[in-house]
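Note that one protein chain is taken out, while the other chains of the complex remain in position.
Chain nomenclature is as follows: A, B and C, assigned in order of appearance, with residue numbering initiated at 1 for each chain independently.
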């Protein structure tokens, strides 16, 4: 399930992550809790949402384009999803009716009964598995990589559901955090490297699973623990919980970008408060790349925690030099008179009274294409800033992600095209600095990065992918060669 | 035009202000600029929007429920509004088709030609004027107080449009900032006390008017000056600008709540940066009511500037102890298991990792009913805060507004029902303090408050209304007597 | 209220009549009965519908574009229209939101209380009355001629409502059948010549008014009598019924086209069954213009009764030589291969098996532009008919209507451009004949037409308009001169 989230970013100038999943079993209002849980994960996928529930006899599904609140806040909607087990999914999706086919949870009637799955991640050999299955007569309903898992389960020869699922996952390569529902209960599992997050919680007698802990805060559940890399947790309707590790032991490599940008600051990830991690990155930045300035200004909202950290470490006051509108959305027709950069200004407006005549340090979480960074620097100067320094709370993003994050094609990544000094020139800042990869590891509370086997997936910064990439690697490497050769040579 | 804005506040626990108006004349894309300008004023009225344009021959109107972006971002919408003069309005409105009748600009075909008006404010003798007009055979299209102005203009015996408008406004009492369009040009005017804001800007050859300066930033116009209290500014299609003061000189009394909450922090109001004013209120609060604490935590987003001011003044670090969701909206069905206060948590979630074991100072802009304040204090305690102190960046809000702000009925205002100590008890805070009225005046850069004739309208704090209230006063005073007698006695 | 009905005719090749009105007082479910009554009158106006009800205190209104069933069949819709008095209206309307302003009943709050009116007809001096009213300060909400009546009532100086209404109607010229609701009861009235129909019925204690008797059949009411030309009938909530004739006695001149086409065949009009009248016209045609043929084929559905009459009189068998689709509606994209006349064929397809090799008499109710007649003749020939004779159950339609029927501009009327023989040539028939004007009078059961003062309004055939035409006459006569001079000369 390769999906995306723009975090209200309209220019596509952020990495677009992932999906969010939420499931709960043995709850009296399973679908209402799931709706609320998904709503708390809305930032992980804003284009479509779906919930499937089970009442002991039947499975019920409802899907819709748009936000969770638009589709699952009414009592009618929840009333269509009865039962004590439910799971849901938020995702990025193309618009249009056909798009609904790909909205999860995916559901199929297997010979063993109903089978529903919500998936966060990306299966990197989905295309080759799919070709095999079609050759054997399988008919796919969607273009989703997740459907491959269902067909593998459907055609597995093992007798029990858990064996069929393990059999299927053995063939699968890439990143996945799954919530599966069958007539026997719920199964949550995470790929052997634990690339995508998945946490477990408890709400009275009910057991819940979610992409982030913030979902537990909102539904009123208590965080129990992370689902471990390579672990399958099976929960029955009797409340039995069983943990399996069918794939043996691996060193885990969770996605470090969850700390940088994807997770909500009020979530805990890999044992650490995301807010604290971001502040620590800001502090690290202030130590590595200090600057003589009057104001520390975050690019709202994702740059705020790092900016607070930078300000506290440096002693330069933290101020809202950019005001963010709550009403972003569609693009407007541009009037020909006057309005320059009004697209950016609709979202982010300079706080003129504050900025004029001041030396500014802008703090942002990352630079992807660089186009928005350029506009923001220009906007600061137009508002009278005397100097504009740019500090980035992650290393240069130079590589695509193949694990469920919708990165622009590599040719569009500014850091894939040029080094830091040309980047500074491109965004027209007075200075530009990124946190170092080692500084990032330090800030998130890890040991120094282990070259041989890093503790996180940091492929977007380093290009070191932790799995093979059957579908993509050849294409990607060739494209990279053709496209970037002379850029890098220059 | 009595309207409202919830600033994404779903419980009605904020004062709901006003409307926003924007107009531009002699612009090549008048309606596109107006759409963008209204979008920048969206926080002033989120329920409905309308634009009327004029192309030299015909007037064109389009109205819709919902946000500006939903109604005016398409080229089709803008294409239906041709011409070089346009004005628009954002407002609060009841839902349903009938509600569209009240969406402004209001338009009428008079004997002199088309007449369109967008109004921010409230006419406090509208009901008695309306009764007179109906008795003389006038037929009203809407329930809007603004329509009274149109009928007064239509039935005035003066020969010129400007005289007819002045004749009409002489009969009108209350607060109004108007943008009027006729086949001769645009007229902007503000009531004699200048209660509601109205500013003037320039965009090349075009002249623009708006409720706040932020609209000029977004459309790319330059702020020229405020429209003065009691001033009418007439702009013709030849570019002539004429200023009239037909009502003589008055001491102005602009609404001080614009500084507290209504205006965007990146606007300038009454000559001062709203962001700076809010920070200064926070500093004043820290001086007046200091507290020994570990963290200064704003109630997002309106409490942020005052919290920064409080933190800088007090030396207590500013931290995001509450994380605000970007995806608020409808209410969800509450699951019976677990979720307590999930309504609040959907919007505002405690940053647990930060707050646990800490002494917190919460900063909010105002307390209206107090119900949200209570929930936020409780949420902080549940997240482990050891002490929760509450500081409010305005004096107690104890009186209704009759000038275009939708206050709850007085019986619902916490400060109308009790003093500060019972309020503290009600919201369960360890301490509670409000900025003083004099401190507020100081913070917004004014002289000490002149008892006899205050420099601002501060009636919501003091009950001193600057105009007579023909329609409302009797009703209100009686209701107040009946409802509050024993509360205050207790 | 000039409106229209296409009777599923998409090419505009029918006269488009009128509107339909229905009202009921002292009924326990007034709005439900009104919805049903309007539904039975749907053929009189298919583009928009509205109902206003009164519950003793408040008036309630609901309007919508489209059919009655789409807008008024749900219990929600009816639930919004409580009370024991209601009136409704069906009409033709332009599409688009703005069009709703013109959907009737029109409603206004007058000094005397609420005033609602539903109007079938057209006020032929509405423009001049409107100009006067605007000059005196009246503000119009709609472009409807009906609103003139409301303003005249609102500004009348008479003390009682009935006097104010009579005062208003004295100034009005043209055709009108009105149902008025005030807080005192219902008033039904018809213009002095009774051009448009209006009938009265009884349903238990309730009194109903409708454009046609078929509405009484469907709601279960009994037909009492026609409202007389120039009569006002006032019904109070006590059940008192009062009849007034304030305009003196006139010779009535009801629209003869109601018999030809507008009314449903199961209605009674001017004392006669419409079905019987149409059959009699067919018989008259067979007598006046017999033809040697194998089959009598109606152009469905309006030509059917006359075809049955023609067949019975002539002895030539009646057959369905044209099959009409029930699923007409939008125009389709025409494929370039093959499909010729597929627009007509979507609605009317030749019954090939029947028609091939036969001599056909086609019977239609009227010829307006002639374009559809041509296509149908050609379709018959393509299906193998050896001869195609055309007989028309009305005289040539050569003049526009100014009494509430939407005729094409006169230049588009085939009979305004040419005589019968060129018309035959135009539609490519082997022969063509129209019933004579005297034959038409005979068929509808009238005395021979009185030249000096005809018993019906037959202006569309004769050009003899029974009233003055203040707004239109000058324009029309000039246009006629310019446009037709050489046609007629040729």
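Following the convention adopted for this analysis, a contact is a pair of C-beta atoms (placed from the backbone, for glycine too) under 8 Å apart; a residue touches a chain by one contact, two chains touch by 3 or more.
Keep in mind it's a predicted model, so treat the numbers as computed, not measured.
Student: With touch as defined up top, name the shown chains that contact the chain not shown.
Tutor: Per the touch rule above, the missing chain touches A, C.
Student: May I ask which residue of C:166, C:291 or C:308 touches the chain that does not appear here?
Tutor: C:308
Student: Sort through A:110, A:171 or A:241 and give me the one touching the missing partner chain.
Tutor: Considering all chains, including the one not shown, the answer is A:110.
Student: Looking at A:137, A:159, A:248 or A:315, which residue reaches the missing chain?
Tutor: Touches the omitted chain: A:137.
Student: Could you tell me which of C:183, C:265, C:290 or C:384 touches the chain that is not displayed?
Tutor: Answer from the full complex: C:265 touches the omitted chain.
Student: Decide which residue listed in C:131, C:160, C:331 or C:468 touches the omitted chain of the complex.
Tutor: Per the contact definition at the top, the residue touching the missing chain is C:331.
Student: For chain A, which residues reach the chain that was dropped from this view?
Tutor: On the chain A side, contact with the omitted chain comes from 61, 97, 100, 108-111, 134-141, 150-151, 154-155.
Student: Touching the hidden chain in the full complex, which residues of chain C are there? Just list them.
Tutor: Residues touching the hidden chain, for chain C, are 7-8, 27-30, 32-33, 35-36, 39-40, 42-43, 46, 67-70, 72-75, 78, 203-204, 206, 214, 217-221, 264-266, 268, 273, 275-276, 301, 304-305, 308, 312, 317-320, 323, 325-340, 342, 345-346, 349-354.
As a working rule, only the chains that are shown with their structure count from here on.
Student: Is the contact between copies chain A and chain B built from the same residues on both sides or from different ones, judged by whether over half of the numbers are shared?
Tutor: Interface between chain A and chain B is built from largely the same residues.
Student: How far is the middle of chain B from the middle of chain C, if each middle is the mean of its Cα atoms, in Å?
Tutor: Distance between chain centres: 52 Å.
Student: Could you grab the centroid distance between chain A and chain B? Build each centroid from C-alpha atoms only and quote it in angstrom.
Tutor: 37
Student: Could you pull out the residues of chain B that touch at least 2 other chains?
Tutor: none
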